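Here the complex is missing one protein chain, while the rest keep their positions.
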Amino acid sequence: MDETSVVPMTGTADEAIPVPLSERLAPWFFVAPSLILLLAIGLYPVVFTFVISFKYWVMGMGAPEWTGIANYLSALGSSDFSDAVVRTLVLVVISLPVQLVLGLLIALALDSTHIALLRRLLQICLVIPIAITPAVVGLLTALMFNQQLGIVNYLLGRIGIAPVNWLGDTTNAFITVILVQIWEWTPFVALVLSAALATVPKDIEEAAMLETERWWPRFRSVQLPFMWPGITAALVFQTAFTLKEFDMIYSIEKGGPGTATEVAMLQIERLAFRGFDIGVAAAESILMLILSIVLARIYIRLFYREID
Amino acid sequence: MAKQVIFRILHTIGILLILVVILFPLYWMVAASLKTESQIFSIPPVWRFTPHFSAYAQAIRQDDVLGALLNSLIVTVGSVGLGLLVGAPAAYGIARYQFRGRRDVWFWYVTNWMLVPVVVLIPFYLTASRLHLINNLIVLVLVYQVFVVPLVVWLMVDQFRSVPIDLEEAAQLDGLGRFGVFLRICLPLVKPGIAVSAILAGIFAWNDLLYGFILTPGRSVRTAPMIVLTYLGGYIVPWPKVMAGATLVCAPVIIGGIVVHKYIARGLTLGAVK
Partner (left out) sequence: MKRRVARRAALLHKEEDFRTMRKWGLLAATAVMAMCTHAWAWSLKDAAAPYKGTSITVVGLDRPSYAAAQQLTPEFTKETGIDVNWVTFPYEDSLKEETLNFVSDSQQFDVILSDVVWPVTFVDAGWVLPLQHFLDDKKLADPDVDVKDFFPVWRASFTVDGKLYGLPFDSYAGLLYYNKSMLKAAGFDSPPATWDDLLKTYAPKLTDKGKGVFGYALQSARGETQTADAFARFLWPWGGRFLNIGKKEILVNDAQSQAGIEFRQSLLPYMPPGIVSDDHSQVVEMLMQKRVAMITEWSAFYPTLSKSPIADDLGIAMEPKGPDGTYSAFGGFAYMVSSQVPKAKQDAAWLFVQWLTSKEMAKPLIEHGAVVARQGADEDPSIQAKFPNLAPMVKTWETATVPDWRPQLQCYPRFSDIVSDWGSRIELKQVDVKQGLDSMAKSLTAYMDSSHCWEHTNTPEKYMKQD
């Protein structure tokens, strides 16, 4: 990959030639404003939450009191939380690969279509699902997947499939959430991947064309290497989205039926703002944060060498 | 040859199918906003109906959706503007300099992207309330930086890397300072990146609900999605009005998406440029 011409201007100067102070500080001059802003807005709340996670604090029932690691024990000991985390991970594990595969197919279809109008239309339409407010997506789901009065069951009925109890059955409700998530986010993945596909240099592609007619080897040896960074980025992006997913699932049926679609965020929100048990909710938030950082680290270690 | 024709036909059908799947829910939303309550739920569905625009009139008159759209616009433009203002230089710094802690700085941005909103919400609320910033749109502009800045940095690092280094060196030889190079040479070249990060960050800011409900619940400072989703209570959902509101809320974002779509191929290259 080093054949590309981009070499950092101060390059490896760090070790060899002494760099003047002004040059050393230059990067910080660019980075500092955003760092300070994020320290105030991003780090402060995390520290606050971390502190609260060691306190017993039920809003409205007196001031916070130190309680040690009791909140963490109660979070880890509650099946509510562990079930919700498992549900979240299942969602990640099922929905992400599907999004990637479908996204890749759409990106390839977009890349190879010969009808310019269709290409533009598809490109525009891929923006639409992420543009619709997630909570509205949830409401629309509730409307369209309603067993008695929804359009989905009606259309299925037209092709001879008996009405499905989408939202009232625990397994089906979870499937519905996965389907909707795939609908909502696959187009975005497709956009990322089609942007990655566009970075494949035309000459390399043409050379490969001459070499073999078959699609798979060309894809694997020419296109795929250029797409890895995009795939990783999409993974990190989508993992974060899935871990943070709230509005859409909440507005379908608040995590129901029962707790069938209650993912981690919903469970924490329920604890914090319906039970007002802020201490335990804070402990759970910290655990979730650790989980997501670990996941991000793993992805980046595995696929993302971009920043070395 | 025949094989290729069949392939093309299937290919086109595939794309059309994708379009239908993507667009149908959108159509259903818009159609619902033009139907009457009972038409929305009638099975078999009503495909041909006289559109009623009264739901829009209601949404605008009763709930002041237009005022809320203006609030949303202020917040979105404000937070995207601020995010670009601090995020673009940061991305440039990361893209162009080798410095100790660079990797950690980069990772710190990604970490913020991972932050679950509940973590941010309570501390932010308590602080904002102490500073008397509840019901002030500025507070949303600030809190959205939690996801706007990481997104901008993430997308833009790559964009800056794709700017040929010779260009910058030449400009430096012409006597432009580091900041001058960044401002005059690089920024104009990464327009697609700016456009794409602006639209993406804008979408997330525009669609936020969780922060809005907590930090700016006042009637005059509500953002557009909040108005539509006041009905989430599940008590009575005035579907035509909700769908009309939802359509109004989504329309600007979709238009924005259409405007920048041609940049997407060049602006969304996450980590693709080495």
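As written, the chain order gives the labels A and B, with residue 1 at the start of each chain.
Definition applied: a residue touches a chain if its C-beta (ideal position, glycine included) is under 8 Å from a C-beta of that chain, and two chains touch if they have at least 3 such contacts.
Every value quoted in this text rests on a predicted model; they were computed, and no experiment measured them.
Put simply, the hidden chain is in touch with A, B once you look at the whole complex. The missing chain lies against chain A, touching residues 58-61, 80, 146-149, 163, 165-170, 173, 253-260, 270, 273-277. On the side of chain B, touch with the chain left out of the figure occurs at residues 37-38, 41-42, 122, 125-126, 129-130, 132, 134-135, 213-214, 217-220, 229-237.
FYI, only the chains that are shown with their structure count from here on.
Each chain gets one centre point, the mean of its Cα atoms, and the points for chain A and chain B are 15 Å apart.
Residues of chain A touching chain B in their complex: 1-2, 4-14, 24, 26-31, 33-35, 37-38, 41-42, 44-46, 48-49, 52, 106, 109-110, 112-115, 118, 120-137, 139-140, 143-144, 148-149, 151, 154, 183, 187, 191-192, 194-196, 198-199, 226-227, 229-230, 232-234, 236-237, 240, 243-244, 246-247, 250-251, 254, 264-265, 268-269, 272, 278, 281-282, 285-286, 288-289, 292-293, 296-297, 300, 304, 306-308. Interface residues of chain B, counted against chain A in their complex, comprise 8, 11-12, 14-16, 18-19, 21-23, 25-26, 28-29, 32, 40-41, 43-45, 82, 85-87, 89-90, 92-94, 96-100, 102-103, 105-124, 126-127, 142-143, 145-146, 149-150, 153-154, 158, 161-162, 164-166, 168-169, 178-179, 182, 199, 203, 206-207, 209-210, 225, 228-229, 232, 234, 237, 239, 242, 246, 249-250, 253-254, 256-258, 261-262, 264-274.
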